[in-house]
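Here it is: the structure, laid out below.
With one protein chain withheld, the remaining protein chains of the complex are depicted in position.
The letters A, B and C name the chains in turn, as written, and every chain counts its residues from 1.
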Amino acid sequence: MMEIGLTHFLVVGALVFLAGMFCVLTRRNAIGILMGVELILNSANINYLAFSRYSSMSYDGHLFAIFVIMLAAAEAAIGLAIVLGIYQTFHTIDVEATDTLRL
Amino acid sequence: MQEAAHTAHEAAIHTVTYLRWIPLLPLIGAVINGIGGYWIQKSAGKNVVGAIACAMPLLGFVLAVRAFLQLMGLDASERLLLDSVFPWIHVGNLAVDVAFQIDPLSSVMILIITGVGGLIHIYSTAYMHEEPAFWRFFAYLNLFTFAMLTLVMGDNLLLMFVGWEGVGLCSYALIGFWYSEWANASAGSKAFIVNRVGDFGFMCATFLLFWSLAEAGHPTLLFREIAQHAPLLENHVFWGMGTVTLITMLMFVGATGKSAQIPLYVWLPDAMAGPTPVSALIHAATMVTAGVYMIARLSVLFDMAPTTGAVIASVGAATAFFAATIGTTQFDIKKVLAYSTVSQLGFMFIAMGVGAYATGVFHLMTHAFFKACLFLGSGSVIHAMHHEQDMRKMGGLKKWMPYTYATYLLSTLAIAGIPPFSGFFSKDEILWKAFSSGHRIVWFVAVCAAAMTAFYMFRSVYMTFHGESRADEHTKHHLHESPLAMTIPLMVLAALATFSGFLNVPHALFGDARFDAWLAPVVQHGDHGAHGAHGGGHHVEVIEYVLMALSVAVAAAGIWVARAMYETGTMKPDRLVYAFGGKLYRTVYNKYYVDEAYDATVIAGTMGMTRVSAWFDTNIVDGIVNGSAWVVRMLSQLYGLFDHYVVDGAVNGVAVVTSVIGSRVRRLQTGHINAYLYVVVLAVVGMMVARIW
Amino acid sequence: MDNILTLMIFIPVFGAAVILCLPRGNDNLVRWTAVAATVPPLLMAIWLYFNFDRSVPGFQFLQRAQWIPGFNIQYIVGVDGVSITMVLLTALLSFICIFASWGIEKAVKGYFALFLLLDAGMMGVFVALDFFLFFVFWEVMLLPMYFLIGIWGGPRREYAAIKFFLYTLFGSALMLISILALFFNTTDPATGQHTFDMLVMMNQDNHSEWLRTGVIFGQSVPLVIWMALFIGFAIKIPAFPFHTWLPDAHVEAPTAISVILAGVLLKMGTYGILRINFAMLPEATATLAFWCLAAVGVVNIVYGALCAMAQTDLKKLVAYSSVSHMGYVMLGMASFTQQGINGAVLQMFNHGTVTAMLFLLVGVVYDRAHHRNINGFGGLATVMPVYTGMVAVAFFAALGLPGLSAFISEALVLLGSWQQNPGLTMIAALAVILSAGYMLWALQRIWLGPLNEKYSDIEEINRRELFTLIPLAALVIFLGVYPTAVLDLMGASLNNLNSVVAKFL
Partner (left out) sequence: MDLGPVESFGFFVPELILGVAVIALIVADLVVRRKDLLGMAALATVAVSLIAVVATLPDKGDAYLFNRMIVHDQFSLFFKIVFSLATFATVWMSLDSREVQRVSQGEYYALLLASTLGMYFMATATNLLMAYLALEFVSLTSYVLTGTIRHNRRSGEASLKYLIYGGVASGTMIYGMSWIFGLTGSMDYAGINTALAAGQEDSLALFVAVVLTLAGFGYKIAAVPFHMWAPDVYTGAPIPITAFLSVGSKAAGFALLLRFFFPALSKLGDGGQWQVIGGVEWPQIILVLSVVSMTVGNLAALQQDNIKRLLAYSSVAHAGYMLMGLVVLSDEGLRSVLFYIMVYYLMNIGAFAIVMLVANSTGREDFASFRGLAWRGGAVPAVAMAIFLFSLAGIPPLAGFVGKFYLFAAIIRSEFYALALIGALNSVVSLYYYARIVRTMFLDQPQGDEGVVSLDWSTGGLVAALTVGTVVFGVYWIPVINLADRSVRFFLG
């Protein structure tokens, strides 16, 4: 049973980040993409917590994480509101359909 | 530099202030008639215009005589009158003024220009009387007189060049005087452009002369200083050949242009499109002799360039011969005279080439008299014949116009070289100088030319004045002698043509060659006589008499043949033509197709070049400009495509990969937002890769 | 009168402002206001002519003022022998062109306001002695010119306008960089700081080591900067192969603007080369002059003449003749002889007057016939003799007839450049034949020959048009007879400038 160290957390963080990226890049569903964004934010949170736990013995990281969670919520709220608006007008939330602005 | 030169010459220069009026008066006349002429003519009538115009050269003549007498009064070495009007161009080591000078050479010239010019002005008042644009004609005529006087009186090369091109301009304007005829207009342009070719040579010569003298320490364009410093250029070399030779060659190119020598003589026959008095004044008496004058003026240089001398003599002989041959075949009376002019100019150049400058100038003078008389005579005929110029439609005119006939005949005798008429003295002297200076071939060719001259001139006499009239009844009915205003100048000129020869009776004929002596201070340059027989050999040789007799004989022969053909009819011209073979005759009759040749080569070539360069300009040069703009637009298009396809393509690509990896992605997913995000990710990754790499 | 130059620049600006405030509709009032705005500069120019000290090689009527002290940008104006000729030309042509524009009917206020701005810009370029100020004026001209061609021009005006604009701006971009490079490598000994003061920049002792001997892009720094500046100016001249904007711009522009373009704007290129390339980078000038000025100049002369001969549009022909004649200026500058360089600047002046006449004359016939096809006319001389007389003066001046102004300058240029490179000069001299060719051929086709019945009742040149032409004609003739009137203005400065460069040959 080996000691769980900083590295492990960072690896997990990185994996989550990549997962989020992957999700963002491949989902065509607006909600899906937003969830991907959430994943990215959380990967950052993992890092913050890990770093403040292991390297700089301060609570800055924790603070940051809390704020991120908070903002994530706000972002999600706004995002959903907008998506709702889109749905009302486009009757779909498929981002592929929302390309009237393209050249 | 200028000042220095002055002090160096103070002794020889006599400063006077009336010289400027000689050229200025005609200029004033030209300005008055040019600007106000239209109104003067409407209000006061043509006579006033004519009076103003004639007064100017005649007053000029008076002043010219005064200058001449003043020169006579001076000691031969000091014969130089100078009138410096105002500083013209003073830049760096170049310093030329608007200054007029009179020396023996130019004194002769101004006498001819103002004298003969004045007579022709008078003649024209009658000849052009029906012309509505009377005033314009005389404005041009006065302007020409001014330009010609500037040419001969200018004391430096640049001022001479002003006159040089000025006469060209007037000739252009007067040839194309009846410009609404397309042919006349193009004849004018042709004359000007061909002359420009010569001017090119003149300019280059001027530059080269100036800078060579500058290297020698005396940068100047003043004739008297050139004469003084020319010896410095003795061994000067430029582009691997003698500088002086090159200068004189280029100068001669200029001369061939003005004086209608091979290969630039083609404009002169066409120039006959102008009114006949113009042909008399410009294209016989004065302008065309400018080349001869210029060579005499720079004789010091030409003396130093024997090669050039040989070239000039040969070109002169060739011109004399070819022009004569063409002259024998023409039927247009003015064309005959035109080719005869070219031919006579050839004689003058022979004299210049062999270094007999005085003789050349002497022939210039006599030629001015008899050729002007001939042209005016032909003009009188044409006037009577209602502008009919074809001799085949004339004949028997002597019974209608005795004075014209008489004067014309005298001048013809003069040009044919029959003693004791002036032409005999001048032409024979040239032949002798050519022979005695060892140019035997030149001499031979010249003699043949002389024979032909006699032939075609008498041919014109017989065809025009003798035999039965071939004119139609209507014309015949109106035939009449010309008014006094025309006949009096004819008589004066005929008299001059008859007697002026005695001004220069050679020592061989127990004369004292006064004319040569008069010009000697200008055209004799001590020991630079690398060749030539100037000075007119005071030692008389037997051979001289032989040659004299010979030339008279060939002239007589020429006359006899002409008589046989066109008077008694014992000889049939057409038979002769066959004898020579029709082809040859046709070639000669068509002036050896020289014009056609030029059109085919030079003109066509230039036109081709212009088309090519215009095409190059619009398609290549401008094409590159527009092309670069096009490239930028294409780049922006490319960016648009990249935006559309590559980015989305990348999306699909990655999507494929991911699906291969076996994610739960069922079908390819795409969407523009994802595409945008891809760009971000790719960019970030790209930077990292770049850094690590 | 030490702020006379400033007044000459800003009176037109003021005039433009006044015009914009004038009530709409009263066009003649606008026109006369424009006249009123161009007369004072003209009078001042004449005053300058008589009060200019010919013996001083340096600058006169200098005026200095701090502008942006933080960046050592100053307002410096002054004239020397080179610029005063151009100032005279600008003042004269602006005045004349107001009258030449009398026929403008569309948006009169806008036209004259822009025209006066253009006038100010041109005047500014010639008197500015602070490099930044120079550049600003240089660019200020572009905007009015763009609109004047683009709005009041011919059918392809949009293309011509933007082409002119972009082309010139391309040159300006290079120039701006060179200006800054010069700025950061010039120290004013007085203040020990960098400066845009041209007078300081002209003294090579104030240049940094890098500017004298440095290397950039694998080339010697002065040469690179020289080239960058040169391209900027060459486009304006316009030197082959940067000349193709000129036929388009000239052909599309309204008459008066063509006159300004050919009469003044082209001169800015050569003026800039003399004022900046020669004075600031003499060594580079000595190195590059043969290829960039002499050779290119000869190409301009001959190539321009050949192109001119092929044109069927009279205005295009005149445009290409400008290309040809500006070649003489370059050739003369490159000769580094006093004759050559004096001839060059005299040619700048003479070409200004002659080509102005030519464009005005083209305008006269275009206003009547509404086309410029050389082959579409014939025998106009019979119906409009006075006009034809003027044409004759202009055409013969253009082909360098002695006794008219252009001959003096061309002769001086050729004479001067012969000493440096006779071969090139010979080729250039060949152009006297070509120029006679295309000028006379055009003259013959339009004005001589049988009258084209279509124009049997075409009206003779009117008073206003004569009024614009006669002063120029008089000048052309007078300067042909008495060139000293202009030559002695510039002699001192030019010989000084020439010696600066010549010592590096």
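Quick notes on this structure:
The criterion applied here is as follows: a contact is a pair of C-beta atoms (placed from the backbone, for glycine too) under 8 Å apart; a residue touches a chain by one contact, two chains touch by 3 or more.
These numbers were taken from a predicted model, which means no experiment stands behind them.
Considering the entire complex, the omitted chain makes contact with A, B, C. In the complete assembly, the contact with the undisplayed chain comes from C:147, out of C:126, C:147, C:328 or C:387.
Remark: the omitted chain is touched by one listed residue; of C:18, C:62 or C:177 this is C:177.
Touching the omitted chain from chain A are residues 10, 13, 17, 20, 24, 30, 33-34, 36-37, 40-41, 43-44, 47-48, 50-52, 55-56, 58, 60-61, 63-64, 67-68, 71, 74-75, 78-79, 81-83, 85-86, 88-90, 95, 98-102.
Looking at chain C, the residues touching the absent chain are 67-71, 135-136, 139-140, 142-143, 146-147, 150-151, 157-158, 161-162, 165-166, 169-170, 173-174, 176-177, 180-181, 183-184, 216-217. Contact residues of chain B toward the unshown chain are 629, 632-633, 635-637, 639-640, 643, 672-673, 675-677, 679-680, 682-684, 687-688, 691-692.
Definition applied: only the chains that are shown with their structure count from here on.
For the pair chain B and chain C, the distance between mean C-alpha positions equals 35 Å. Once the centre of each chain is set as its mean CA position, chain A and chain B turn out to be 96 Å apart. Across the assembly, chain C contributes no residue in contact with two or more other chains. Along chain A, no residue makes contact with two or more other chains. On chain B, the positions that touch chain A within their shared complex are 640, 643-644, 651, 654-655, 658, 663, 665, 669-674, 677-678, 681.
The touching residues of chain B, counted against chain C in their complex, run 86-94, 98, 158, 161-162, 164-166, 169, 172, 176, 179-182, 185-186, 188-189, 192-193, 196-197, 199-200, 203-204, 206-208, 210-211, 214, 238-239, 606-607, 609-611, 613-614, 617, 621-622, 624-625, 629.
For chain C in complex with chain B, the touching residues are 163, 166-167, 240-241, 243-245, 303, 306-307, 309-311, 337-339, 342-343, 379, 381-382, 396, 401-403, 407-408, 411-412, 414-416, 418-419, 422, 425-426, 429-430, 432-434, 436-437, 440-441, 443-444, 447-451, 481-484, 487, 491, 495.
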